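What follows is subunit A.
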Amino acid sequence: MSAPATPLLYRASVLSRVLAAAVGGYAVARGFAVCAAWWLPQSRSEAVLTATLLAFVVYATTAIWVFSVRRAWQAWVGVVLACLVLAGLAALGASR
Partner candidate 1 sequence: MIQLAVLFSSYAAFTALCLGMDGHHREVFGRAPAPGRKRLLRGAGWALLLASLLLAIAIGAQGVVAWAVMLTLSTVLLVLLLAYWPRRVAPLGWLGLACAGLALVASVWS
Partner candidate 2 sequence: MKDGFRQRMAWLHTWAGLVAGWLLFAMFVTGTLAVFRPEINQWMRPDQAVTRVSEGEAIDAADRYLRQHAADAARWFIRLPNPRDGVLEMYWATRDGEWHDALLDPGTLRPSVQRATLGGEFFYRFHFELQMPYPWGRWLASFAAMVMLVVLVSGIVTHRRFFKDFFTFRPRKAAQRAWLDAHNALGVLALPFHLVITLSGVITLMALTMPAALDARYGADSDAFYRERGGEPPVLPRSGVDRPLPSLRPLAEAARRHWPDSAIGTIVVGAPGDANARVTVLQADNAQLRIRGAAVVFDGATGRLLDVMNAPRAAALTHDVLYGLHTARFAGGGLRWLYFLCGVLGSLMIASGLVLWAIKRRQRETKASRPTFGTRLVEVLNVAAVAGLPLAIAAFFWSNRLLPVGLADRAQVEVWCFFGAWALSGVHAACARPRTVWLVQLRLGAAAFALLPLLSALTTRQNLFQAIMRGQGVEAGFELAALAFAAMLAWSAHKLRPARAPTAIATRIEPAPRTLREEAP
C-alpha cells in the first residue's frame, strides 16, 4: 500500500477488489432486491419497497466483505456465487 515502489501486481489486486465491491456489490444487491421482491410474504408493492430498502444494506455489507477477505480472488468467487444463487432463487420466485 505505501511501500516506495508499489508492485504492479498489488495495484491490480486492489483494482480488482474495488471492481468486485462496486460492480459485484451492486450486482449482488440487485439480485437480492429481485429475489426478495418475489419471495417476501407481503403484498406486491410492500415487497418491492422492503426489498429495495434492504438492497442498500446488502450492497454496503457486500462491499465491506469484499475488502475483508484475505485474497482478491476469494472476493470474486463469493460475489459470483452469491449472484448465481440469488439469480436462481429469483427465477424460481418468478415462475412460482
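Keep this in mind: a contact is a pair of C-beta atoms (placed from the backbone, for glycine too) under 8 Å apart; a residue touches a chain by one contact, two chains touch by 3 or more; residues count from 1.
The candidates were selected such that all candidates are chains of the complex that A comes from, given by their letters.
If you're wondering where the values come from, they're calculated on a predicted model, not measured in any experiment.
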Candidate number, among 1 or 2, whose chain touches subunit A in this complex: 2
In the complex with candidate 2, residue positions of subunit A that touch it: 1-2, 10, 13-14, 17, 21-22, 29-30, 33-34, 36-38, 42-53, 55-57, 59-60, 63-64, 67-68, 70, 90, 94
